[in-house]
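Not every chain of the complex is shown here; the ones you see sit where they belong.
As written, the chain order gives the labels A, B and C, with residue 1 at the start of each chain.
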């Protein structure tokens, strides 16, 4: 890159509590020419089955991201100055029509992905992951998936609706968007509707690493298993914030006790290391149930690590 | 009635903080034979344009109603022992399909209304009022309407959707469910999309009594005007809890500063007096934004007054 | 008084957000010789019938009182420098034995009252008013009563218990602690168990001024009626904070919609004017349900007005 990337404003001139509508106070896509990594919000929660409110998730994650600083010591990188990161604002999604909303997300995401940009999407409920996997596979073919979540999200339908926050990965499987046997659910726990939920999921080629297993085997072993399964495939990382225990993420729609800690999850994401992340999302942040930004700060830090990994990947490719 | 109505359990045997899933700890419809007044919940919020969460409204209003006692001194009546009041639980509404949800509500409501029962519906968002007006007009023909709300709710469409919480009364007008010139919006305030919102609304035959007017003319004059306009017509009362100022009803989805106080609204409802209420709803309670049940207690008290009025009407008719 | 009363510390030396355990940052009774007015806490809530938590009321009202300043412009007086006001801390009440707790309160209150000190008690639940009325009548004989409350508090028993927060004034009547026909309930509203609640209450000699009546007649007329009924009798003022609407006092145990505003109540208390207040309480502040100290600040301001009135009374008597 010939031009120096534009980063957040100097915190000594514009204090970090000054108003801002972009992730990490980064420039908007209107202020930069050709970003490498784009942050995109999807204020959508019409696919939820319990507590709604994730439509306010993008705003709250951005608010929680104001404290992010330029240097990532854990990954030893400056994500915002090694490549150009920019915030594209929120997609104008139809709250009353799930299928139209999926098309609106796909359309906006495709604008960026087809130019080789990597995408970090801030949800919104998990329904939107389907639109993003469609986008990714148009560009890259089927992708590997690392899916952090308390739930499998491979149900079939809910009240007859095929596209909800409980179904994106089943639909993705059916639409051949995923690389069979390179897909992982991490952090699952809690009761299911039936044992068949697990069996069907396995039949689709997913591997499950439960929250208990992360605790008992240690997160590093789990990540090693994932990384070796993913290999060099283009990888999509989808983080449902409810993978964290409700203590670490009260602000979400379908909480389950017994989840990961923020520290475990941040370490796992970072340890993914040199995988080839082409897109990622952080979903299901519902700020009406958050307190003191606990949830949105965790989400913002996860976004920072994902951007850092993506930026390192760009550097390796250059 | 030959049989003594069943009321709430004795608070000296079952303390009022004991668990209960019915309004005012009344019997459920499964426990009584032929109720006169039915409370029905509609846990639905897929029609909202801003903060969702009213799907948890019925549960929260019932929780806020535990302190209601048998004697209404303001109206000098025992609503739960003069007629049989019972709680029918919640309609199983489809959260992903507004039109199907409207049919589900209408179907369940019709079961009661066609038997001459009066209905108090606990929302849910305001979309559901359309289903209830359809139900009412099937039984009674077009009805008069007293609509307490910060908003007019006579928009046309939102994101292309004809059935949302901003449109029920325009649809009701179009479907001839209302008696022209016997319809009142009370408590409206705040900015609108355009002056045409007002002009169209007037064209549909609605009269507007703003929140400021209630304050400045006094609530009694306003009610007198309404009561004389309604006369003996079958009347539907629809209370969007956001008619209250956010101080009195923080737990709602589209709050507007400058609203009524709880005391004003309770007095206005009671003062409706001998009108012929055939059905009523209390909608838009979103408990994720409530605090210490301020909103759900106000809603529960409003429900109590509405039931009291309906019960007095039964007595007058007998 | 020969000695200058000790007031709160200078807010320019010790900022008002510095820690303090006394009302209005006044001296404790251990720091002054013979106070004229004593503030006493009763951290007790074993008499409540719904939400507990008033045991933390005294601490929260004191915390809410930190912003009180020395000059009362509405009553044109310096309450803390015209007489000596001091905080006696909290009575060590037994939480598991209501009758013992009543004796403990009476014992501590009597220490002050028998010396001619006026007493402002911070509850705690309303049960404690009985102990205070017993104390007052030992000194002054039966007293007049102005009782601000959403409820009558003249029930007989609850779960067989004669001493609870719903019964103090019936017990007080039975024990001849009150001057018949000089007792007022102000701000009552909401449903009752039975019409007999009202009839019995009237039979005990109480007059009821409802919350609606305050609104509709205006607070001034209501206070004029009270003041003329009370005359020069020794007067006890008991303020259940739930007399305020839940918007103005969410932090309480048995909230009822439709109450007074803080401004109305403050004006009514001040307008009592030259009555002879010998004791007063502010009860039922339950901070677990409060938000941003809305309730405890209202309670603290009410305490300030009551102390101001008491101090003016001392001055008139000197």
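The criterion applied here is as follows: contacts are C-beta pairs under 8 Å (C-beta built on N, C-alpha and C of every residue); 3 or more make two chains touch, one makes a residue touch a chain.
Values in this document were obtained by computation on a predicted structure and should not be read as measured data.
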item	value
Oligomeric copy total, full assembly; chains in place: 3	6
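Heads up, the rule we're going with is that only the chains that are shown with their structure count from here on.
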item	value
Chain centre separation (subunit A, subunit B; CA means) in Å	41
Interchain centroid distance [CA atoms averaged], subunit B/subunit C, Å	37
Whole-Å gap separating subunit A and subunit C, where each centre is the average of the chain's CA atoms	55
Residues of subunit A engaged with two or more neighbouring chains	none
Subunit A-facing residues of subunit B, complex	45-49, 51-53, 55-56, 94-98, 158-161, 164, 288-289
Complex contacts: residues of subunit C adjacent to subunit B	49-51, 158-159, 189-195, 197-198, 210-212, 215-216, 245-247, 250-251, 254-259, 261, 289-291
Subunit B to subunit C touching residues, read off their complex	11-12, 15-17, 66-74, 76, 245, 247-248, 261-264, 266-267, 291-294, 297-298, 300-302, 304
